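A protein chain is absent from this complex, but the other protein chains hold their places.
When the chains are written out, they are named A, B, C, D, E, F and G in that same order, and each has its own residue count from 1.
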């Protein structure tokens, strides 16, 4: 799989995601334009039909997610992409998708909120993505790429995980990762065409009929269904992925994901350059969350600094993992402002001095 | 304010909420039918016009929440009500409402999910209600009544808090509390008509124009706006409310809200009858969450049992408050199944024996 | 006895919710605490209906009852479903017109009333539910019959007040039928 | 020097994103790591445009640069906004045709090129951006001019390959103009 | 003895949960008969909506998807786009299709989405207990118009067939009623034409079916049929609004 | 010297962010002139939508609300229901109104909601960079129809004015175009009639305005106007579709 | 076998068939089925024409209709 660095192509994150999906064998894409992710739709419009897939611009995000439901239920590899307000509109559909256990991929290129906000990068939809898929107790699998290479790789992985667990998989990224360019090398997806699942409503033949459904009128039946789902979420824990950078001898850890993680990485490098033993703990899956990795770090470091482009969301998962065993501090920028390496470095130093003072 | 017990009227929770809203001076109601809360709409249809208010059945929950936005922005006391799938559909509108800082009241009579689920009671929308109002970093104020009297009282309070903080306030309840009857005595709301806020777009006169808006294109401007919002959420912490029942000498605490809390209360009574020093910690506001009350309890009891009609949501807030200082166990029923007092009692006993075994 | 955890179960259309409501209202008129909780099946018609009523002197915790100390079962499926859940010593009122088997448990106070027949005797089939409520109150006088009469009076609009009487008559008929089956003390209370 | 954190800023329509892309592509062709990050204002036309390019031998952390070590400023507002942010010792390439003031800081390596005039001299106003890139590479040869030429060749479709030459010419003109202002060592590298 | 009336194979044995006399059951049977007659059972996918017909999947002997309230046309689009050679239909009520699902039905029609829509107009939200629908008649009492629908406040009964008939993607649209044998027979013909349009690849087809809801109307079943005849027929004229849309427009 | 052309008072001084030659600016001015002439400045509330006109509130000298994408008619409804004696209008693009906002516009119209809608049809999503709109012409290239709009896949340009004209709650609907002085003058007359209908309490009024988007069409402003004349006028016929709806129907 | 066979357990007693039977040969039975509904009986088979109107209007597919087979006389 190792690719010579020069074999890589320079691509926007949005386009790399679209291309990765095509290579993963996506058979249908339904979406509605919204900045900063419209390039995904545009790339699909230009290229998916030539690969035999269906591209359709839906009349809204509500329609798009329900088209995804229909196509996924009919057994196709399918995806949609949008940005924050669009994800809000998809909450009901997502809940139906988790309830009916349909595999599909959703891309959220987060932008500044709340409301119309702006089109600058953000990480303020973390709770919405990780804590629940709409109403009810459903969950999305959530993958958070930090580079464009990873955006492509995780898009591919998202399709596989979605199929493996019959569950929506979300790639949670941001306006900068969507809009920036970086070299990327593509891997090919699973063998095409993948098998049509037996549960899919393909209207084929005279065998027993198939049903895609989330209504269970009897509480006991709905409870049993939910228990199955919860049991599945527990099984998903094996998919947890995270990266530890310079954590071996770290006395202070930065926890961050996505764009913020790579900014934090530069800050960690600068801290090391100043002789501070900082490390980076980077969740790659944010649901399932790398609780164990955080808990382990808690036993080692003098403090954890969580950095997000939000008012503090992932930091709750860090705190839940750490359970008070080490101080957890938070640094966030809001509304599309991106933290810079010097800012993060300053926070690392501040955390250290705070910890020492105690 | 004390009312003779016999002055009370027997009413369904849904109707009591509607009547309380009318007494609070609600000027407009927009909603879309959904079980188990349609009685709220029906009561409003029958009675709001005679109080000079506007009742309109919207074409959807999406339309309803945006009508609420318009009416709230025009300075009216306004509310909507729905149940879980409808709340999912309102996520974008809610995010606009928090972003534009509009006061309004939203009732969520939770039902079994995910997806279409069923119409039985549930508490599985806790994360959705408390962690974020749609995309972005916005928050709802969230009140969780445990009796019908409290449903009426908290509805009234919701209007006041909404106005005080220019923020949506949600009454988070469930299908049983909405459908059951219990005696209720009504308090009158704030002086009517309340003053039209100066920021409202009333199209009145030739003064400076007013604007209701959530777009701030410059990241720095949106960050400043968000910081104002976060500062407001910090101020809201003074509104935290919870009830401690038999906690003074408790060695084990049950944490539960809403319907589950009253079931837990019976279980606590039965535990006491068996000589177990159990107590109940009941959040009344779930956002802001009574973190301090939980933290205090953590210092006192040998363990906390959190009971919910969900797969475990509020328990995260309990854990965040407790920070590992006492074991926190969870007992949940799903999909519309309601935990019974004997089940909860068994869990209390189990927690105690577990704790003793250590 | 001032408290009760009652489940009423049967077909939709048998007046189950109304029975529960009148009982609950009667308790409230007496200054007690009370909750009324319905549970329906999905169908608009012909489904099953259940109603749980809790009456107590203290504020009520759970309106949900797992192990009732009183039961009114209006049809066979309800009998099959709820009999096993009753607390030891609970009162079980059986609608003999619709339940074709005797109870299996020996630890319950059982009263079987042919409510349909009693109601037919009054020429008002709709009041079978009040017959059963009367039977319940005979066995477990958690509220006074008089309070139920007041609740009924409060329920019917002015132009339908004449219906109060027939309902009260049904109540007393049910109580009388039950009294015949109950040990002396309880029947004395009914009189 | 093998790494660079560059911000290019000016009006939309000045070819800023393209400049950045060609530089980034050149770095990649040399096997380096590189990121290109745009930032626009809300307007479809006439707004401001910024592009950040980071080039490094190691995987790149932050694609966001707070304190650039290289700057190309294409108009006065960009000069005002970004000059104060440059790291000490950074290279500052000034588009003299649009920036009507000298820099205020003394700790920067400044090269001012009248890019419009240079491009006009080539009868191709559109290549002003390449003139500035040439100037940058003269001052900070983070990639070889040759690699930019290859990037340009890779960019233009077959029927527009003739445009490669004029762009390369603009590059070298810019480099030459810069060389005249730079201390000996740097200008030697350009040759 | 020859059997002259048989249950269609596309219908399952499961007894239906509908209220006594509710014509949802008749509509189900007509669709199933048409699918049988056209030989489509093995290649059809139905989409159930949210309304009293939410359990339609239990009654049809077909692959089915249950769609979110109002979104059946989007779900059907998703299916049809990935399985263009299958027959796809939705079965939707007037709350589902004409209120919350307005955008989805309009755009499926406008795209000429090659699906068939069975649209049950009973002038009310049946499943949730009888609230006003967009098709509720002026003056009609429902639980959310307790004093009768006031058109000045809530507008007029919406004419879905006529509105969609203005869209170019539509191949077939008609309105029929389930009152009496003759109308039921006509309704079946309309349903057949609608599916035939899909089979011919002509685009979007829809049959609006005036149906009874005895329970929420508060009427005995036969009185409900009479009420439909007396009150709904004058407001919702029967007939074919588009018969060969795509051809005309090609 | 007498000033024969003045900025209307209902318009603020703020320079507009629209691209050179974009006729959004003309539409703004016409609305403001009408509000001035009818003396409505002090009692009007505008609702901006999501599209290039999202900042309309900066340009109108009026109380304004900015609505979520497509939901302006619902927001306007909320305002009008609590302030029935104020004048309320929405300003929406074709993506906003005819795609995501279809349900809200149809139901506002059907309810006869007493508001005025200014509907800018430029056949494209301007703000997001030129994707297909429901009104995009057959064969037209956009960023999501890179090979031209294929009507078999995406359907036909939707005719909003004609579709809404079938609804009974509508008092006034017309379609005008912003190409040249005569058309602009007619457009203003239509806008005036629409607001007059609201003032007269007649119900829902809408003016569909064919407008240019030079940038995403890839044309110079004057070529964009010519393109509109040559390509949009034949597809979207101008005229009045409903002129006194409520009266006719009363 | 009767010309009209009613599946009593499917019947919900809506009476639509009774109303639409042209010769009026159907009637409500006084017996309840296990779901609590009265169902329908054929009271005059003689006059039944096997026209199937009852089955066509029955919403619950509770009716099967048979016709005496006659050898077609061409």
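We take it that a residue touches a chain if its C-beta (ideal position, glycine included) is under 8 Å from a C-beta of that chain, and two chains touch if they have at least 3 such contacts.
Being a predicted model, the structure only gives us computed values, none of them experimental.
Participant: Sort through F:184, F:206 or F:228 and give me the one touching the missing partner chain.
Facilitator: F:184
Participant: For chain F, which residues touch the unseen chain?
Facilitator: 1-7, 11, 15-16, 18-26, 29, 180-181, 184-185, 214, 220-222, 225
The definition used in the following text is that only the chains that are shown with their structure count from here on.
Participant: Need the most distant chain from chain A, centre defined as the mean of C-alpha atoms.
Facilitator: Here the answer is chain G, farthest from chain A.
Participant: Centroid from C-alpha atoms only, then distance chain E to chain F, rounded to Å. What do you get?
Facilitator: 33
Participant: Using Cα averages as centroids, what's the distance between chain A and chain B in whole Å?
Facilitator: Whole-Å distance between the two chain centres: 29.
Participant: Using Cα averages as centroids, what's the distance between chain A and chain D in whole Å?
Facilitator: Going by mean C-alpha positions, chain A sits 34 Å from chain D.
Participant: Chain B: which residues touch two or more other chains?
Facilitator: Expected reply: 56, 59-60, 62, 85, 92, 96, 100, 115-116, 119, 213-215, 217, 338.
Participant: Which chain D residues reach two or more other chains?
Facilitator: Residues 42 of chain D each touch two or more of the other chains.
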